[in-house]
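Step one of this worksheet: look at the structure below.
Every protein chain but one is kept in place in this view of the complex.
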Amino acid sequence: MNQPSSNTDKEPLSVELTEVWKKFPGVVANAGVELAVERGSIHALLGENGAGKSTLMNILAGVYRPDSGDLKIHGRSHQFRNPADALSAGVGMVHQEFRLIPSFSVAENVVLGSAPSVIKTGRVESDVAEMAHRFGLQVNPSQPLWQLSMGERQKVEILKVLWRDAQVLILDEPTTVLTPSEVDELGQILRRMADDGRSIIFISHKLHEISGICDHATVLRQGKTVAKSLPMASTNQDELARLMVGAAPTLPSQQKGPPPGPALLEINNLSALSDRGVNAFSGINFRIHSGEILGIAGVAGNGQRELADVIAGLRPSNGGTLIMNGTDITTESPHHRFKSGLAYIPEDRLGVGLAPRLSITDNAILRVYRQQRKGPFISGDRAKSYCSNIISRFGVKAGNLSGPIAALSGGNLQRLLVGRELDGKPSVVVASQPTRGLDVKGVKAIQDLLIEQRNAGAAVMMISEDLDELLAIADRLLVIEGGALRGEFDPQTASRQEVGMAMLSDKQTPTNL
Amino acid sequence: MRRPRLSLREQPLPGGQPLAFGIGLAIALFVGILLLLGAGHDPVKIYSRMFEASLGDPNAWSITLNRAIPLGLAGLAVAVAGSMGLWNIGAEGQIMAGAIAAAWVARVGGDWPGFILILMMLIGAVGGGAILAIGPAVARSKLGVNEIITTLMLNEVAIRLVQWLIHGPWKDPDSFNFPLAPMLPDQARLPTLFSRAHFGLLIAAAVIVVASVAVRYTAWGYELRIAGSSEATARYSGISLPKKILTVLVLSGAIAGLAGGIELTGTADRLTETISNGFGFAGIIVAALALMRPSGVAVVAVLFGAVQIGGQSIQTLGVSSSVSTILQAFVLFGAIGAGVLSRYAITFDSESHLTAEAKS
Partner (left out) sequence: MNEASLVGLLFATVSFGALLYLAALGELVAEKAGVLNLGVEGMMAVGAVTAFIAGVEFQNPWLALIIAMLSSALLASVHGFFTVGLGAEQVVSGLSLTILGLGLAAYLGKDYVGLPPGAELVPVEWGPLSEWPWVGPVLFSQAPVVYLALILGITVSLILSRTRLGLALRAAGESASSTDSAGHSVLGLRLSAVAAGGALAGASGAYLTLSITPQWAEGLTAGRGWIAVALVIFGAWRPGRVGWGALLFGGTLALKTRLQTFGVDFSPIILSMLPYILTLLILLIISIQARKRPSPAPAALGLAYRREER
């Protein structure tokens, strides 16, 4: 436990990052970023996906090392080699993925890594309780963690960092797992910590929550600081959104296909839970029509992934119905939905869509192997020719077709997956982040495939974190935020700013879905 | 400080698992030389004797192949389950259960003609092994109970069942109070193929071929491999996991049971406590070395059998059987290590640890 030395008591800035650069292969994540956090303040770090927020905070927390730049904590320069270094300088991070142990008690989780040699359970628990009380965190130290809700577990994560006497706390998107009242509670807790002289950096994209909680905001865009330490009291949300999204000119959208036909997929009042047991999304209503690409825009983690899983049949819904081509498929298995004409391109390519340890051919026939049976056998010839067909039609560069699928590059993996799904001429296509991580050629190839399907009369639903992509190829755009739909836009006429701001706000804009 | 770390290679090293086995063998032989020298033996003489006795002439081959039968079938049993990510540690007990069932059939049908008797015995053996595996199969399929422990415990139960039968209800009245099961009927003996090798070789080979073909080329085998590769992908493509788990574990037990039946009718002349002789456990290692692929089990089993037979043969030269046991263990560890290194490379950390967070 470090006590700040006396001469830093006078230093008003607890964190000062200057000219921080960090490059990864193929991308510059941080390009000379600047950040200054005042002592005892709550500071928001804002930016879209890919703006560089997480990278910057990982540098501050000692997970990454910057390529260059200056890092000062309470006026003293530091070079963190690992998170332990950062912790001893007083910087602690609460990640989005909790690092907690369900079978341990709250107190055991809090003290793991910094426990005294001999643990007197009663003493430790009361110490933890005292610290919790000091900051308004209501937890029962002796309770086993698995009994706690996500919001309560987050409190334990915060306690962990406080226990190590962190003077600078970084919270990465903390409100995604909280209910609205828990968000208010968190705000109060953070305020108490700030009053205690600690500094908090709050990564978020939820502007409406931040204005209530934070004192200042720094906005990052494309790896650079576009606004530094704006006082929240005198800045409005729209301004912040504009700064985050930028005034980039809207890219010209490509030619539209034929006018859309009847609705092939109807989603009525659909709700579902996330893995953590809270509502991932609820009360969602929309339709997808034949001959249109419906884009679903949103920051990651707002329910899109779960929505795609539910439509594909991999996750149960807990309310509402799904109607495809006039038939209710709400409780049908994924395979049945495929046979009825629903193709799914999952976000998790190698984990869900493809079997990682099997061959290319084996993966290619995943959807159709039952039709390739000759008695109990799968006809090797038919499998091979089917696979070759997919390979050539969809431009997959593959060597030996009996070789392991893991040998394919990301772009080719995706082409294979997409090709396999689209081969059956589906009437509905659900594509979740289909171009993520691909190079320019790969992105174009996949986009072209989806457009082709649209032109042939399929109803295509495309979920993407890349707003520009959706603006370029979608016919209609819905924005999802916090598990609900926040607006419908026409990509031909809507501005990037408009849509971008809808992604960040909790306001309902009138829609005709 | 730079810490060494294992990171997945882009491509496994060429030669992969067979090379790993080869390296393991080489390390073992080297250690063996030291052990033999330490005990005052001449390594060259010992090793050449081992080779002669196991692979030197058709007679040696026949003995080695006989040994490869239970090793191969046990290995197959484990590999079939292993293709789906399940561990059947109970092959040892299932072999015994198979032998018990076969012996029971022999008691009942002592005067049946040879062909019928042997056929029924082997069918009984298959059933016996399957029955022992049903408990763990259901427990895993319906309750998610880890099959490693359930199959392991049933090994011990099966061993004691054999002991009880031999000491109790099945004790041979003519054996002068020694606890022995009675000799099997004369006609309950598999015919000889060549030299000392018996017909069980063909049965085992056929089973291995059928199983390999099934796993590799049938729809059932395809679904097995999908389920073994990724549960999520299996659900995605409509495969019912609980049903598969149940059938695969029972089938695995059945194959191991067959091994017991073949041992009884091929090599042994009566049911004994040592009928399974460690084959069940060796089978796990055979399967692991064959990377859980049924098609690789045959070769590994023959090599393993050669090592075991060679090890036995040098006892007449005054080398204790323990040397051969230790050699086997070194082969295993050598192969395990080489196997890991063929898939993972040793790299040195310059960044700090923790999974790279999303680059945003």
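Order of writing sets the labels: A and B. Residues in every chain begin at 1.
Keep in mind that, in the parts below, a contact is a pair of C-beta atoms (placed from the backbone, for glycine too) under 8 Å apart; a residue touches a chain by one contact, two chains touch by 3 or more.
Note that the structure is a prediction, hence the values are computed from the model and not measured.
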Report summary line: Across A:112, A:150, A:368 or A:401, the one contacting the chain not displayed is A:112
Report task. Check each of A:121, A:371 or A:402 against the chain that is not shown and name the one that touches it. Result -> A:121
Query - Candidate in contact with the missing chain, chosen from B:25, B:284 or B:314 - result: B:284
Report task. Looking beyond the chains shown, say which of A:21, A:104 or A:377 touches the absent one. Result -> A:104
Query raised in the report: For chain B, which residues lie in contact with the unshown chain of the complex?
Result: 5-8, 35, 39, 87, 89, 135, 139, 143-146, 148-150, 152-157, 159-161, 163-164, 167-168, 281, 284-285, 288, 320-326, 328-330, 332-333, 336-337, 339-341, 344, 351, 353-356
Query - Residues belonging to chain A that touch the chain removed from view - result: 83-84, 87, 99-104, 108, 111-121, 146
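The definition used in the following text is that only the chains that are shown with their structure count from here on.
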**Report entry** Whole-Å gap between the CA centroids of chain A and chain B
**Finding:** 46
Query raised in the report: What residues on chain A touch chain B, complex-wise?
Result: 24, 27, 29, 47, 49-55, 58, 62-65, 81-83, 95, 312, 314, 333-336, 338, 344, 346, 348, 351-358, 362, 366-367, 369-370, 373, 376-378, 380, 407
Query raised in the report: Tell me, which parts of chain B touch chain A in their complex?
Result: 11, 214, 217-220, 222, 225-226, 228-230, 232-233, 235-238, 351-354, 356-360
